[in-house]
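Only one protein chain is missing; all other protein chains are in place.
Coming up: chain A.
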Amino acid sequence: MNDALRLKICDLLHENAKLSPETIARMLGETPDVIENTIRELEQEKVILRYSAVVNWDKLPVNQVTAVIDVKVLPQREVGFDAIARKIYRFDEVKSVSLMSGGYDLQVTVVGRDLREVSRFVSEKLATLENVTSTATHFLLKTYKSDGVIYDDTDGERRLMITP
């Protein structure tokens, strides 16, 4: 197993999931077969979980609000934070869950149709879970950059068309 190659493939696909195995093969100086096999391997091993587009939802006529919730929990014997995290991430409304260092334990991202829906989820579902000791809900107002992508990027082609 070639770790360097796997890393390079993931790097390229993370940047642009639409790259074909043929293109990747050329860019890395490998054969398409090698690339296809490695990608299949990465998928089977769940290194690559899925392919998706980075969407700026603000530009679409959708009603949705996103909240980032700081959750404090009591870790449980033997399973630590995992059991409670698992309980939280199974809700469809929950888009991401991460264990944090610092002032709180889990950072939970929730998406709902409106403020009320998210509040209801927090107060009825999240805050009432056993071992959850407190929540602090922050509503997301605007995304400037996410996962390395600048949303209002104005960087276009500024170079002259032909230069020596």
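What we mean here is this: contacts are C-beta pairs under 8 Å (C-beta built on N, C-alpha and C of every residue); 3 or more make two chains touch, one makes a residue touch a chain; residues count from 1.
Note that contacts and distances are computed from a predicted model.
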Protein name, per the UniProt record, of whichever chain is missing from view ("Aminotransferase", "Probable septum site-determining protein MinC", "Sulfatase" or "Hydrogenase HoxU"): "Aminotransferase"
Touching residue (missing chain; options A:Leu5, A:Leu19 or A:Ala127): A:Leu19
Hidden partner chain, touching residue among A:Gln44, A:Asn63, A:Thr128 or A:Thr163: A:Thr163
Touch criterion as defined above, residue of A:Leu28, A:Leu42 or A:Ala83 at the omitted chain: A:Leu28
Missing-partner contacts on chain A, residue numbers: 12, 16, 19, 23, 26-29, 155, 159-164
